[in-house]
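Here the complex is missing one protein chain, while the rest keep their positions.
Chain nomenclature is as follows: A, B and C, assigned in order of appearance, with residue numbering initiated at 1 for each chain independently.
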Amino acid sequence: MSPASPTRSAWSSSADILGVSDILHRDERIRLEELREFFQTRVRPVALQHWSAGTFPFELLPELANIGLVGTLSETGNHLFSGLVQLEFTRADTSVSTFFGVHNELFTSAIQLLGSAEQKRTYLPDLLAMRSVGAFALTEPEHGSDISRLMQTTAERRGDEWILNGAKRWIGNGTFADFVLVWARDVADQQIKGFVVEKDRAGFTTRRIANKTAVRSVQNADIVLDNVHLPFDKWLPGTTNFAATNGLLLNSRVWVAWQAVGQQFAAVDVARDYVLCRHQFRKPLAANQLVQATVVRMLENTSLSLGLMVQIARMQTSGTLTMDQAALAKSTCTRYMRETVALGRPLLGSNGITVESEMAKIFADAEAIYSYEGTYEMNSLIVGRALTGYSTF
Amino acid sequence: MSPASPTRSAWSSSADILGVSDILHRDERIRLEELREFFQTRVRPVALQHWSAGTFPFELLPELANIGLVGTLSETGNHLFSGLVQLEFTRADTSVSTFFGVHNELFTSAIQLLGSAEQKRTYLPDLLAMRSVGAFALTEPEHGSDISRLMQTTAERRGDEWILNGAKRWIGNGTFADFVLVWARDVADQQIKGFVVEKDRAGFTTRRIANKTAVRSVQNADIVLDNVHLPFDKWLPGTTNFAATNGLLLNSRVWVAWQAVGQQFAAVDVARDYVLCRHQFRKPLAANQLVQATVVRMLENTSLSLGLMVQIARMQTSGTLTMDQAALAKSTCTRYMRETVALGRPLLGSNGITVESEMAKIFADAEAIYSYEGTYEMNSLIVGRALTGYSTF
Amino acid sequence: MIVDTVRSRGEVPYPDADLLSVTELLSGDERTRLASLRQFFQDEVRPVATELWNRAAFPFELLPRLAALDLVGRNGRRDSALLTGLAVMEFARADTSLCSFFLIHSELFTEAIRTLGSDAHRRELLPALTDLTNVGAFALTEPDHGSDVSREMETTAERVGDEWILRGSKRWIGNASLADYILVWARDTGDSQVKGFLVEHGRAGLSTSVILNKIALRIVQNADVVLDDVHIPFDNWLPGTTSFRDTDGLLKNSRTWVAWQAVGQQFAAIDIARSYALERKQFGKPLAARQIVQEQLVRMVGNATTSLSLMIQLARLQEEDALRMEHAALAKATCSARMRETVAIGRAMLGGNGISTDFEMAKVFADAEAIYSYEGSYEINALIVGRAFTGLSAFD
Partner (left out) sequence: MIVDTVRSRGEVPYPDADLLSVTELLSGDERTRLASLRQFFQDEVRPVATELWNRAAFPFELLPRLAALDLVGRNGRRDSALLTGLAVMEFARADTSLCSFFLIHSELFTEAIRTLGSDAHRRELLPALTDLTNVGAFALTEPDHGSDVSREMETTAERVGDEWILRGSKRWIGNASLADYILVWARDTGDSQVKGFLVEHGRAGLSTSVILNKIALRIVQNADVVLDDVHIPFDNWLPGTTSFRDTDGLLKNSRTWVAWQAVGQQFAAIDIARSYALERKQFGKPLAARQIVQEQLVRMVGNATTSLSLMIQLARLQEEDALRMEHAALAKATCSARMRETVAIGRAMLGGNGISTDFEMAKVFADAEAIYSYEGSYEINALIVGRAFTGLSAFD
């Protein structure tokens, strides 16, 4: 018996018991199915080993480029479709989907939305083909949720150059990205602006953050900017103040909420396979009431989360989505996810603490999702402010 | 089948699976057993009807006096023993035990601890014999947790008299108590002091709070004090400022924590009887894994709560108990209690929403205990202040 | 004191706590209809409900105005599944007891006549049922059998010539004491199958006694029903009922409507909690300005919003005729579990005032327990889902 073998056939029996993918157009369904097959057969099998070793699966980059993922996501106007793609990616592996989200949702989107025509011409072709990889450097060692008010990294304009100084922390893809979008406070007008920093600039150094217990394949970096000189046109002209990040952070929050759904699908997949295969007292674990009740609570949370995201996608597509709603999606879906994986992990007993079981990885990764893109508490207080009119942060 | 018949025999099979009562001296154990028998056979059977009707069981007063409860509690120096007595009282009925707690822990204790020799001589004999009943009037319509800072009821000294003005809310026993200990702000020095107000004083009116869904037999009152004139010696000389309430509120918080344990014992009693008697699919409900898991979670919470109270009693007996510790006991035991009764209520299905099942009453009463003597949140923030050094209220 | 939700509406964003802009899913006409239903529930039902609840009294005087809403569906008119669900939600948001009364009458009894009755049944009964001049009840559960009643039903129907003779007893039957008709489910002694029979009010041998001292749904008149050799004509058998399986369609949909009630209950709790938190001051500032309280409100809104999102999918499945029992069971279990957490948070937010129905929340909190336990307990619904998802039955 291989309790959680990464290759399976019964995809029809997924956690999407509400048939949400039926809402898609036929073409989208076919493409989604194709991508799911890719994620399950190409990404999922290699993810475990890289996660254990804390290494990034560079060998996947050509395949990811080849399957045309960046293009699919940037061309569709249907946010439900793109959300389900992100769900399926995370269902196969959260680390790799996080790498991709940083590259696509944060860096590439920033160029598309906030870059000059020239910048788009320069960067986009390689980004879309994944010949170059981007990162996004906002948080700092001393400031996470309060970064907008207390950012310490500075940019000073001198003639045709900018000079950047400061430090950034937890920057995903930071160790190897070709380009890092660094946010810094312009000392002239005190506004926060975005700058494209190439990895080989003098004064730009990165140090890998080791010893992570979650999304271990993601290469997070501590970054130091020590008098980094940049040409003037490395500034993204769409970034005249911190509000420029709003659209990006709105979308990335939604993307992370989709990750939280994907994590739950993954946990349900692994849990069901295990409890159907593993026998105790000569019957499958799944024949126990307690086990079924646990799996059903996982399904409840998953269905609630997916149901919410269908509505979020609708509002995103119609252009009415607000940060309040995105924050509610992020806090609520990650709250459910955390419970779901906590229910699923012990179903595998001690086997559930080995990476090979997959469940240990899923369980551990949930903690990153719960805390990044705004902690649970911070997103809750954004919604709380909207509901009450009082700000408490 | 009578799923939750109020008379049972198997008391040996109580929720005290840790045998905590074995810690008591033999005499105390015998007395505790005697009182439990009294509570179960005299109080429990009449409690349901009064709860439904929202009436107070005055017929119990002579019996309560006769069994010598006030004396037992005031004479023992062993707080574990008195706590277990309070647990057993609540296990039979929370409303009646609340009535008694107000009379004994708040009013009678105040006379004993803060009264003059003359006041003790005047009031104590009738209080101990329950020929007169006391109440305790602290909270006001607009102020609960913040009463110490914002109390609006005033006492003005004029010659040999005090003149009281103001309003009080939620005063247990308030509608019929012979004496109400009213807390008011002395306009001369702005300090909060305690005054004994007899029920027939001119200007003193009470109105019963109807439509309660919890502790329905407790007669809570809205009280209005409209120029109530009192002789000077109705002031308790031990009450020169709000700090005088500390000892009382410390003990009453502990008493309420014991109630939270008693509620859980009651829920376990009723749940077990029901799941052993009620059959579904031709076997007892108790033979289902899901049912056992639920009952065990109730036992877990009950054991945790009782375990904590044994330690609280030890510190109370040694005189070292602080308000931080009492607040932790109140917030934690009521948190567990709330989960325990929420687990127990649905074990009875729809039968669990009728008062006759007893479980509906227990479930409903939990809400009063969770919110009185400082809400869950307020007690948590008292402990939080102790743990961090920061006050957030 | 009913907290003034309307007043606070103008003062805060998302006045109805609708973070989904849910009416965007409706047509223009449907939006208008939902708004007028909502207004009726808030203006005509909610203000009278608490006092009725306290007295456990039923408001017969409300029935004509309720009938005017045409919710039961005159002449075959039907609202869409989503609009119906949202209407149930808004009804429960105003008062859950009256909503339950209505669902028993409309979705269990009247729907049974519609889908399982004969043409004659439909012709004769539907007009008065859709006008609420007649009221129906649905008698399935028995004193000793709730979740296992399908297997263990003890009530019998014996065919004797042109009559059926019914014997047995039923428990927890909502509306039974005031209903013109009770649909009684009984085991035909001829073929041992469970079938449905119409028993008119006043039949000899039929007696009902109202269950008193409930802490939940106190406006609903639940009764113990005794059938002591009740003779009824052969035609009182609903010809669409030849075995217990024929209840499936009814129970599947009614479970779905109960899930919508669980959503409505959550929004009721949110309405009350938010208004209270904005108005109640502690240490000189509103409760709503405190972190702990905001996190609690958001948890309530998160639960309610995701429950509503789930139900939007259920409505889609209903419209596509793809709804299965396990979907309905999932919805009922999930939404009622969320509801239970939501109302528990809300109840505590009101402190001592939360145990007095004068502040409404105590009623909402108590009613949740009935929703959680009826139409299949949480556990039974969970095991239905579990069976569908694992292929293994763990009921016994």
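Everything that follows uses one rule, which is that a contact is a pair of C-beta atoms (placed from the backbone, for glycine too) under 8 Å apart; a residue touches a chain by one contact, two chains touch by 3 or more.
If you're wondering where the values come from, they're calculated on a predicted model, not measured in any experiment.
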{"item": "Selected residue (touches chain absent from view) among B:Leu73, B:Ala366 or B:Val383", "value": "B:Val383"}
{"item": "Selected from B:Thr90, B:Asn104 or B:Ser305 as touching the chain missing from the view", "value": "B:Ser305"}
{"item": "Chain not shown, touching residues in subunit B", "value": "13, 17-20, 23, 272, 275-276, 284, 286-289, 292-293, 295-297, 299-300, 303-305, 307-311, 314-315, 318, 320, 324-325, 328, 331-332, 335-336, 377, 380-381, 383-390, 392-393"}
{"item": "Residue numbers in subunit A that touch the chain omitted from display", "value": "1, 52, 139, 142, 144-146, 149-150, 170, 209-215, 279-283, 288, 290, 338, 342, 345-346, 349-350, 352-356, 360-361, 363-364, 367-368, 370-372, 375-377, 393"}
{"item": "Positions on subunit C where the hidden chain makes contact", "value": "290-292, 295"}
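In this text, only the chains that are shown with their structure count from here on.
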{"item": "Of all other chains, the one whose Cα centre sits farthest from subunit C", "value": "A"}
{"item": "Chain centre separation in whole Å, for subunit C relative to subunit A (CA means)", "value": "40"}
{"item": "For subunit A paired with subunit B, centre-to-centre distance based on mean C-alpha positions, whole Å", "value": "51"}
{"item": "Where subunit A touches two or more other chains at once, by residue number", "value": "288-289, 293"}
{"item": "For subunit C, residues contacting two or more additional chains", "value": "379"}
